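For this view, one protein chain was removed and the others were kept in their places.
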Amino acid sequence: MGLTVYLSGEIHSDWRQEIIKGAQEDNLDINFISSVTDHEASDAAGDSLGPEPEQFWRDHKSAKVNAIRTGILIEKSDLLVVRFGGTYKQWNAAFEAGYCAALRKPYITLHSEDNVHALKEVDAAALAWAKSPEQVVQILKYISKK
Amino acid sequence: MGLTVYLSGEIHSDWRQEIIKGAQEDNLDINFISSVTDHEASDAAGDSLGPEPEQFWRDHKSAKVNAIRTGILIEKSDLLVVRFGGTYKQWNAAFEAGYCAALRKPYITLHSEDNVHALKEVDAAALAWAKSPEQVVQILKYISKK
Amino acid sequence: MGLTVYLSGEIHSDWRQEIIKGAQEDNLDINFISSVTDHEASDAAGDSLGPEPEQFWRDHKSAKVNAIRTGILIEKSDLLVVRFGGTYKQWNAAFEAGYCAALRKPYITLHSEDNVHALKEVDAAALAWAKSPEQVVQILKYISKK
Amino acid sequence: MGLTVYLSGEIHSDWRQEIIKGAQEDNLDINFISSVTDHEASDAAGDSLGPEPEQFWRDHKSAKVNAIRTGILIEKSDLLVVRFGGTYKQWNAAFEAGYCAALRKPYITLHSEDNVHALKEVDAAALAWAKSPEQVVQILKYISKK
Amino acid sequence: MGLTVYLSGEIHSDWRQEIIKGAQEDNLDINFISSVTDHEASDAAGDSLGPEPEQFWRDHKSAKVNAIRTGILIEKSDLLVVRFGGTYKQWNAAFEAGYCAALRKPYITLHSEDNVHALKEVDAAALAWAKSPEQVVQILKYISKK
Amino acid sequence: MGLTVYLSGEIHSDWRQEIIKGAQEDNLDINFISSVTDHEASDAAGDSLGPEPEQFWRDHKSAKVNAIRTGILIEKSDLLVVRFGGTYKQWNAAFEAGYCAALRKPYITLHSEDNVHALKEVDAAALAWAKSPEQVVQILKYISKK
Amino acid sequence: MGLTVYLSGEIHSDWRQEIIKGAQEDNLDINFISSVTDHEASDAAGDSLGPEPEQFWRDHKSAKVNAIRTGILIEKSDLLVVRFGGTYKQWNAAFEAGYCAALRKPYITLHSEDNVHALKEVDAAALAWAKSPEQVVQILKYISKK
Partner (left out) sequence: MGLTVYLSGEIHSDWRQEIIKGAQEDNLDINFISSVTDHEASDAAGDSLGPEPEQFWRDHKSAKVNAIRTGILIEKSDLLVVRFGGTYKQWNAAFEAGYCAALRKPYITLHSEDNVHALKEVDAAALAWAKSPEQVVQILKYISKK
């Protein structure tokens, strides 16, 4: 049973690559997908539709273009891994977790002990909390068992 | 047409009271509801179920008890106002916004200019962005017109 | 069995009043609701959130504020009457008809013979096509029978 | 991740071909689908079921046969591009946009500046507004990024 | 807990009155609703929208006007009783049973032994098969227990 | 765009073969599916689970086993053709039509003029009424257009 | 905000009365509902529809009549308390928990430490695990806070 796993959240560390590499080493039949993780490209996602002098509207247009991709990805995925890093507010990651919770799409959170209290509502609706990409790979390996 | 409006998010300023007072002054037929906004009571929501030595599980139990109330509130509400304050991460607010987005439950965000970039995904799915409780009251007044 | 009927579409003629008056004359137990029908107020619905120099964004903000009300109204209504007048494009009326079709919310269209061809897709998903407010009242009277 | 994109709306200009050609030039992995765009064939879609002397019923039958195809297409598509041209009322395009909005199926509008005010409700629920087929291709290219 | 029960199907015998009377004698807190049971009025439901020379379209218009009422009734009801009499084909009753089955709306069938084989699919999705109005009243009494 | 079409209803004439043959002659990319059309096998579908002395329960068990197949088929199909023949009550066909109507799954009815009045509710929710297998093939050909 | 709480599961101890009494002492605005808790009446729920010599079918009929009430109750409730006692298998309680999980209807489990391992899947989807009726009352009190 091949799985599609959407890697959501933090874009400033290489956690995605670690999970993908780990899954490959275990020969897991998983198709990983994610939003555009190039920060500048993501912020400029709506620029091709015309320039916006105001920051709010530039962000708004780009966020919506990204939402096209994100919405399709969530629809196509069997499971999400939602990563919260040490810096930035990452409200979009929490937003996607809430979106999944409402649709009964299962997700795993990935974050350090430091954020346990702040993420308690997001973790409460998650099906697992992992502290490292390795732990995520372990879970993926388990649920991929033949 | 009476409305039920759920006031979600920040619990460290009096924005809820300002909106409720503004709505009363305009005689709006609105029933405001919210999660338990007493921070300590909220963190201790699960304590009556027995003590937990580990912070993660204490938070987990409390977050789930709060989720009972939150889930019921969102179900019963016609509209949400989701407030992001200057401090704290407030991932639960973004989580609730995502939950509403998936269920097509309309919401308004309430936050300052400072958070425009960080909240762009949350704003992109919102039906309005207000910078002050007064602006929220204006919107509520408009949508309550006879 | 009291009904809630949402009167959607054209705001430049008095068709709403004719239907409401006809229903009152027949003592029908119907609560009529509608979007804000004051054209200028509707176009300015988002202005209280701050001025927008660009027409697109002013319209965008107002359309979304109106969508809060519209979305809630459709959710609360048992039936819609969707009116297409002789002038203006009224894409919002067709949009609301499509929205209802997807949610299995029944609607009646109200328009003259002139628009039969142009509205064929909207009529195809409607449960009745009325040519006059009087015909709508007849239908409402029939479905309200004790 | 291959995408299925439904091209909805205006049938009197070659915007579909421009988008398809642009996507091919960029080697995008996209399957484009659309309703029957031959105007006469579309108007006659129900004629094989027997002649109808009244225009309303001929239109009705054809609109419903077209709705079979349209309904299946929307169900199968990941994203819609909804085109509003300079002439004709194109209520069916607005109807399909509303249908998608209710189902949380993402769509992009494609229209000129002239229709900004008239389409404000349709644009308010869209995830992007493009002014040209080239801009649509840019968005498709972005969301198709590996 | 007050219940709303929709009495669907056969209109040529007085089974509705028997159930309503039985429920009243037992003081059950039940609101009974039904489609228009006056056969001629029902067949003429669409006539107020204009005459139709062809039988198919006259029936079509009336059936759709009746569907407005039926759709709203099913939405508002907690339970249906679907009655199949000895004569007539009553495909509309089977249609409403199927509609309920898809929506997980519970229904009871009411028919004699004679139709057991022909109604096996309709009965298979029902939660009870009653042979008489008295049996229906017994069930209503049971499920209304304090 | 390959289609899956479920052929529902009457099992005592060769309408299925006519449609399949017609579609093959036109090289339509359609996968036809149907319930088990061998009448005796269908009535005995539950017999392998043990004998039932009472006719009601034998029918009940078989109807439910058939419902497994039917439910899966409807879920997998893009479109249904629902056939009502001249004899038998065929309540199961009307039941499946109602089931589809509630799920917004499009269906075409196939029946003669004789049943127009009795089937008016079933036709009202259909997207086409065909009088012959040839007409069904014409519709399938149209909606399969490249 | 008045709540409707459905008390599901074990019928051989007085846990329902304890919760109801506790809620009354705290003046909570809660409407408690439950299935018929008289064991014999429940087992005989279908007997009024005619005798069944075989145990399976007698149980089947009664279970379905009870399912009418249960389905309506779950639909009307905001929250469930699902009680597992020391004896009996109570598969129906676990069944109702699963039903709620799929519908995102929140539930609390009530059981002793002894069943922690056996109920781990049911608890995993619950929003709280209480060990005594008193703990349930505490939770109800918390979520009912003004």
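The letters A, B, C, D, E, F and G name the chains in turn, as written, and every chain counts its residues from 1.
The working rule: a residue touches a chain if its C-beta (ideal position, glycine included) is under 8 Å from a C-beta of that chain, and two chains touch if they have at least 3 such contacts.
Only a predicted model underlies this, so the values are computations on that prediction, with no experimental measurement involved.
**Student:** Quick one: which of G:34, G:48, G:92 or G:135 touches the chain that's been left out?
**Tutor:** Answering carefully, the residue with contact to the hidden chain is G:92.
**Student:** Of F:9, F:46, F:106 or F:133, which residue touches the hidden chain?
**Tutor:** Counting the whole complex, the residue in contact with the absent chain is F:46.
**Student:** In the full complex, which bits of chain G touch the chain not displayed? Write them out.
**Tutor:** Within chain G, the residues that touch the unshown chain are 55-56, 59-60, 62-64, 66-67, 70, 84, 88-103, 115-125, 129.
**Student:** For chain E, which residues reach the chain that was dropped from this view?
**Tutor:** Within chain E, the residues that touch the unshown chain are 102, 104.
**Student:** For chain A, which residues touch the unseen chain?
**Tutor:** Touch set of chain A with respect to the missing chain: 1, 3, 78-79, 104, 106, 108, 127-131, 135, 138-139, 142-143, 145.
The rule we apply is simple: only the chains that are shown with their structure count from here on.
**Student:** How many angstrom between the C-alpha centroids of chain B and chain A?
**Tutor:** That gives a centre separation of 24 Å.
**Student:** Can you list the residues of chain B that touch 2 or more other chains?
**Tutor:** 64, 67, 102, 104, 129
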